[in-house]
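A single protein chain has been removed from this complex, and every other one stays in its place.
And then chain A:
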Amino acid sequence: MTTSEFDSYRPPEEPRRRRRRDRPDGHEKAGGREQGNRRHRSGLAPSTSDGGREMAMVPEPQFSTTASDSYYGRPIVKAPPWDERVAAYLVCGGIAGGSSLLAFGAQLTGRDVLRRNTRITALAAAGVGAVALVADLGRPERFYNMMRTVKLSSPMSLGSWVLAGFSTGAGVAAAADVDRMLGEKLPLGPLRGMLRAVEAPAGGLAALLGAPLAGYTAVLLSDTAMPTWNDAKDDLPFVFVSSASIAASGIAMITTPVRQTAPARALAVLGVVADVVATRYMEARMDPVAVEPLETGRPGMLMKWSERLAIAGGIGTLLGGRHRVVAAVSGAALVTASAFTRFGVFYAGKDSAQDPRFTVEPQKRRLAARRRAGITDDSITTVR
């Protein structure tokens, strides 16, 4: 050990840290993030722990620590380049799909105002959603390539066709009602007769594709490698159709006088129950790590408020649904609840791509579970 007067300028000596080795398989650190991941250690060569130590001129690279570690904490999977426009589309698709079902019911039971309003809602929501979806493409001018093929293995492809078919049906049905609303003053000529003739089947088509439009987005999200979306695959469709039901009913309760909205209110109450139950059930069944993004941070907040608003809206509907103002307020709460659910799920999935832990830990767990069960031939890692 050498000493010199300049030694006093050295930063104080850090005791050499040894990493803990007692973690069996890394599960324990599910709670606290590995802080050591970002830790900069000084002293690359452990043997020189005295004044002969080299001074680090650049931050030291870290050593990877435990078996569940990652490559410098970098993401393993990549989040899709979708922004809020796609989340907005998820909301709109739900509103549109649910509204078309209400419109069809109203059409069959002769509730004119409800039918007109829900048809217009369906068309408007589908239109806004489609525009948002196209705008989010990397090459919006090539959106028509979605119609190049029908591909069963691609929920996005099927969804595009569902959206196209739905928009056609909802568009014709809404056009007929708009024409009627405007006192048949539009210069339609002989087209008006045709419109009247196809109005009912068009409403039927929209209703037929309504539930698929509201629910396929769940498959679209689950059919990805995003840990949270993928892990929710069994129950997310139930969450999405429930939230679509409450959103559509909510809008109907806002737009339509109470004397015609009894079915919408009934659907709202059913939807609230299903939404709360399905969401809780889904979260309970998910992998404890993969569910984390859904329960913490911004998505966690959204999901929590979604549940509160849904319950409040449901109670409001049940108790005061025949009062116009209460109905409208409850309806607004329900629409907001639905939007929160979808935005929450959307953000959670994107967040789950950012931290490799969400990819690595559930995968290691399921691999270990399979090995314990005696299935040892399907690992991607082999020694032969």
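Brief remarks on what is shown
Everything that follows uses one rule, which is that a contact is a pair of C-beta atoms (placed from the backbone, for glycine too) under 8 Å apart; a residue touches a chain by one contact, two chains touch by 3 or more; residues count from 1.
Here is the rule we go by: contacts and distances are computed from a predicted model.
Taking the options "Acyl-CoA dehydrogenase", "Ribose transport system permease protein", "4Fe-4S ferredoxin" or "NADH-quinone oxidoreductase subunit B" in turn, only "4Fe-4S ferredoxin" matches the UniProt protein name of the chain that is not displayed.
Touch with the chain that is not drawn comes from one residue among A:G93, A:G129 or A:G215, which is A:G215.
From the set A:A124, A:A164, A:V178 or A:A274, the residue in touch with the chain omitted from the display is A:A274, counting the whole complex. When you scan A:L182, A:A284, A:V325 or A:V383 for touch with the missing chain, the hit is A:V383.
For chain A, the residues touching the absent chain in the complete assembly are 19, 21, 44-47, 58-59, 61-65, 67-72, 74-82, 97-98, 101-102, 105, 108-109, 111, 136-140, 142-143, 145-146, 148-149, 151, 153-157, 159-160, 211-212, 214-216, 218-220, 222-226, 229-230, 233-235, 237-238, 240-242, 244-245, 259-260, 262-267, 270-271, 274, 353, 356, 359-360, 363-364, 366-367, 371, 376-384.
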